[in-house]
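Omission of a single protein chain aside, the complex is shown with its protein chains in their original locations.
Labels run A, B and C following the written order; every chain starts at residue 1.
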Amino acid sequence: MNIDLNSDLGEGYGPWTMGDDEALLDIVSSANIACGFHAGDPSIMRRTVELAAERGVAIGAHVSYPDRRGFGRYDLNIPPDQVQDDVLYQIGALEAFARSAGTRVSYVKPHGALYNAIAVDRALARAVIAAVSAFDPSMPLLTQPGGAAAEVAAAADAPCRHEGFADRAYLPTGQLVPRSRQGAVLTEPDAVSQRVLDMVQTHEVTTIEGQTIPLHVDSICLHGDTPGAVTLARAVRDRLTNAGVHIEAFCPA
Amino acid sequence: MNIDLNSDLGEGYGPWTMGDDEALLDIVSSANIACGFHAGDPSIMRRTVELAAERGVAIGAHVSYPDRRGFGRYDLNIPPDQVQDDVLYQIGALEAFARSAGTRVSYVKPHGALYNAIAVDRALARAVIAAVSAFDPSMPLLTQPGGAAAEVAAAADAPCRHEGFADRAYLPTGQLVPRSRQGAVLTEPDAVSQRVLDMVQTHEVTTIEGQTIPLHVDSICLHGDTPGAVTLARAVRDRLTNAGVHIEAFCPA
Amino acid sequence: MNIDLNSDLGEGYGPWTMGDDEALLDIVSSANIACGFHAGDPSIMRRTVELAAERGVAIGAHVSYPDRRGFGRYDLNIPPDQVQDDVLYQIGALEAFARSAGTRVSYVKPHGALYNAIAVDRALARAVIAAVSAFDPSMPLLTQPGGAAAEVAAAADAPCRHEGFADRAYLPTGQLVPRSRQGAVLTEPDAVSQRVLDMVQTHEVTTIEGQTIPLHVDSICLHGDTPGAVTLARAVRDRLTNAGVHIEAFCPA
Partner (left out) sequence: MNIDLNSDLGEGYGPWTMGDDEALLDIVSSANIACGFHAGDPSIMRRTVELAAERGVAIGAHVSYPDRRGFGRYDLNIPPDQVQDDVLYQIGALEAFARSAGTRVSYVKPHGALYNAIAVDRALARAVIAAVSAFDPSMPLLTQPGGAAAEVAAAADAPCRHEGFADRAYLPTGQLVPRSRQGAVLTEPDAVSQRVLDMVQTHEVTTIEGQTIPLHVDSICLHGDTPGAVTLARAVRDRLTNAGVHIEAFCPA
């Protein structure tokens, strides 16, 4: 039994740092690397790609709306064709560092508001998928199951992989509980780890209201910028490997 | 007899335009396309690449210091390793649009202050050449003959092509007369055209002081953002083709 | 009888130009000067302020969402408190150049998407008005009549002035006909001029559907970046002055 663990990395900017990239790169099998639009700059991209490549961690383009100050968290309402151009630009920029490090960009995972937007906005989802396909028709998009992006990708026969969230509560619909609601974010390492193991072994998750729903995922997203992030991530990895689950990139280089 | 004609293109930004790209793309064989650091944005890059690809014009990455407001004209004194990362980022970003248009980036030509800096600063020249080689060891740098970049490339066995300037006067050293000096810029189409034809046929140019010096070039740079630019460029092309010189990219896609 | 004429100015950026600022500054009585967020940079702001001050043209802060590439045209969905901070920042920056030129910022007119957003979004309108009041409680906001901003300003007892559009058709509701609809933009100088004179003299305008509705405005907005803009603007001014209407800033320095 295999599963991928992914985390957002390379999210510093210039003199500013965020998260403990080196610690997380020893835990995850896939690194979503910021491409300079919400975070990251060419030098941070190069270093993060090199660190990932050294460890055999797969590299994903963590593409975003162009908004450093808002960290890609606001839904900017820019037209889909501009988003398509921006996504293609970012994939290409990251690929140059991957190529220089002897590897390649294996997948694309949108960040923040763009990630959320393509789960509900089909025109935007089409734009992102068109950008990924223009770069490489065999390159998968990593997104949540059940949203617009997953449907558009399926309709377009474009490769798509699905992720679950280790530290987020689920609604009965399979969507995430909004962060504003109490109980939306889980922080207790033991409970989070068991929950992830259940997702992987049973393809099910218990919702915030207590019922069990199906959840088929190819990867588990581990957050890197919250307090205790590394401890939580390591607990998840240890629980999985102790249970005999193999941690492996869903799309190796 | 063959020669390449190159011009800087895609140098608008957002709502702002610069030059007549479509007219110039019907004249040149190589397009130096801005990559978003001194000019251009992802949407402009996509459109310019598409226009070039439709016409079979070779695509070069017109890489720059990160300075839109100064249009890449100031020598920013940023360290060579940051410049190396920035150049690699830009090449990769442009390559994504080229790939999407069914072609590729064929060469790299630095812009403005960076172009001038690598003609005199060997550390910076090494950084730019390292970036180009990291992307593709067979990809040539387009620069002026006789400067630091040409020497560093030769020493590193990195491919390098040389260009002459249609509308600029030369010093006896083979360097350009500084723009601040009277007579530095030539504007008369007939004289400029004849001068270019002489460069191509005789591999020589007459300096501002009247003597003839050798000048071996693979390409002629035609400026696109000066008054009368298109008229001048067309006059040069017509004079060359009428004399039987074939206009051809020095590094086709 | 008096009326103010306003136009958007200083909307170049770095090497890129937009519109004919000097020609328009000889026509208008109020200059909405870009503050570096959608257009303009410190050097352009200084020059535009100086040109306005020399002519006794009142200076308004043409504040925007932070989006140069989109020219402030997309409704970015950033939170009202960030918009409030951004507006205050822009007013202050422009005031420094006005002070240096011996004058002051007399009013604030939001640009593009922000202008439209505060006409319908009361929270955003409150944020903009709070920023203006924090800078100077006596400084008026220039906006369209009848929208959320005008209502919020009235409720807060904050000064507000209203403008009409010389070259835009009106709906029976008093709102502008969307640009996407045929007949939304008027271009014939004689018809536009007469229409403006009617607005000023009768406080009424004829809608796109033919009926007459009341329209009380303190200023007429003349666009500067459309083809024939200067000709149209001059025609409006001439028609007004020939009819004995005095062109005067609604809020002089």
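Throughout what follows, contacts are C-beta pairs under 8 Å (C-beta built on N, C-alpha and C of every residue); 3 or more make two chains touch, one makes a residue touch a chain.
It should be emphasised that the depicted structure is a prediction, and the values quoted were computed from it without experimental measurement.
Taking the complete complex into account, A:D41 is the one of A:D41, A:D121, A:E163 or A:D218 that touches the chain left out. Contact with the chain that does not appear here is found for just one residue of C:L5, C:L76 or C:I91, C:I91. Note on the undisplayed chain: of the listed residues C:M45, C:V217, C:A235 or C:A249, the one touching it is C:M45. Hidden from this view is one chain, which touches chain B at 66, 69-70, 74-79, 82.
Although one chain is not displayed, chain C still touches it through residues 36, 41-43, 45-46, 81-82, 85-86, 88-97, 99-100, 134-135.
Interface residues of chain A facing the missing partner chain: 12-18, 39, 41, 68-71.
In this section, only the chains that are shown with their structure count from here on.
Mean C-alpha positions place chain A and chain C at a centre distance of 43 Å. Looking at chain A, residues 82 sit in touch with two or more other chains.
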